[in-house]
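Of the protein chains in this complex, one is absent; all others appear in place.
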Amino acid sequence: MTSQERPPALAIADFIHLLDEHMPQVRAGGFSVVDMGWGSCTMRVAASERTSRAGGTISGPTMFALADLALYGAVLSQVGNVPLAVTSDMNIHFLRKPPLRPLLGEARILKPGKRLAYGEVLIRSEDDPVPVAHATGTYAIPVG
Amino acid sequence: MTSQERPPALAIADFIHLLDEHMPQVRAGGFSVVDMGWGSCTMRVAASERTSRAGGTISGPTMFALADLALYGAVLSQVGNVPLAVTSDMNIHFLRKPPLRPLLGEARILKPGKRLAYGEVLIRSEDDPVPVAHATGTYAIPVG
Amino acid sequence: MTSQERPPALAIADFIHLLDEHMPQVRAGGFSVVDMGWGSCTMRVAASERTSRAGGTISGPTMFALADLALYGAVLSQVGNVPLAVTSDMNIHFLRKPPLRPLLGEARILKPGKRLAYGEVLIRSEDDPVPVAHATGTYAIPVG
Partner (left out) sequence: MTSQERPPALAIADFIHLLDEHMPQVRAGGFSVVDMGWGSCTMRVAASERTSRAGGTISGPTMFALADLALYGAVLSQVGNVPLAVTSDMNIHFLRKPPLRPLLGEARILKPGKRLAYGEVLIRSEDDPVPVAHATGTYAIPVG
């Protein structure tokens, strides 16, 4: 799930710039880009009052947003700077209650495509390899 | 999808109180409870900078959060005041780009259960019956 | 979920003919078409040794096949005679163990489309309105 040999079609700095320009709520929400490779992207979300939920855990919608962003990065790593790529479907299973600590979302593309790309995202605490959630989803890529 | 004859096991006022107490980010995020019936719940989210996304539309994670909350309400409408009920899986399809206007999430339970409850949520603009997203999901209910 | 006013773009007799010609295993497997409307289709599967599973119930793959076929019919009811329409994703939840009796799959389209169509399928025993499974899915429609 780390960067592979082929460089991404969108450099990590350019992805960060794209998010800041088009989705300022990403940074404001405590999300950050950790890594990008060809067909892969790792995002991180900080634990905060905003992302927490009853019972001292991270909320489901926060994990969904993390999966969605990581998959977005993985898609753009292959198609380049296409901000208007949009999620078409997402399936998420919550496997364990994560502690109130930073989470990583590690996305990789299983089926690249010019119009539709499909991938999966493993979510885990930053300091623990055991997955707390797993998502799969499809992005639709607008064609110029 | 409107309230049915049997009254909900959790009154709408008690559900609002539960959300305010256990998930203050719900109200802060612009979400509100519109209706509850036995096995059904309608939630609303306002359109704001926080919920918007590139292209003048509502973000996917906002729609996920809306679906998740509406399903939560529908589950509690049958099992009562159980704040620690948690999403175990959720599948969402984004069908059309919604305009930047308030959205409703209308949830109904298809399989009630003491330990697991399953239902679906239709998401649409407040002033338009055409669905913009559709979700299905399971909640796990802790047993005392 | 019954036929609606607008007639289907593919008549029920033509759908049966299409299945017999392109997918003879459908009839051989005990599946039959019950009803078609604009955006809806009901399929039936008989209970047999082939469709049964340990514990005196209908197997999961049989219910998946029923959902897939009913959704196929609902898609063709709007796009007409396009045998090469294919499932692109399907999500199914098994809600209750059905008895070893005929099942109905009632599909309806939630999002028609020229390239992608999305819908849901409720599966129940022929003589019982309570759902035993629920599926949602997307079909990809080849463009001429």
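Letters A, B and C name the chains as they come in the text, with residue numbers starting at 1 for each one.
Throughout what follows, contacts are C-beta pairs under 8 Å (C-beta built on N, C-alpha and C of every residue); 3 or more make two chains touch, one makes a residue touch a chain.
What you see is a predicted model, and the numbers here were worked out from it, not measured in a lab.
When the missing chain is restored to the complex, the residue among C:Asp35, C:Asp89, C:Glu106 or C:Glu120 that touches it is C:Asp89. Which of C:Arg27, C:Lys97 or C:Arg115 touches the hidden chain is settled by the complete complex: it is C:Lys97. Chain A residues in contact with the hidden partner, per the touch definition given at the top, are 91, 93, 95-96, 110-111, 118, 120, 122, 131, 134, 136, 138. Within the entire complex, the positions of chain B that touch the omitted partner chain are 88-89, 91, 116, 138.
Mapped onto chain C, the footprint of the missing chain covers residues 22-23, 25, 49-50, 53-55, 59-61, 64-65, 68, 83-84, 86-94, 97.
Heads up, the rule we're going with is that only the chains that are shown with their structure count from here on.
Centre-to-centre, using mean CA coordinates, chain A is 34 Å away from chain C. Here the CA centre of chain A is 23 Å from the CA centre of chain B. Chain centres here are Cα means. That of chain B falls 28 Å from that of chain C. Residue positions of chain A touching 2 or more other chains: 88-89, 91.
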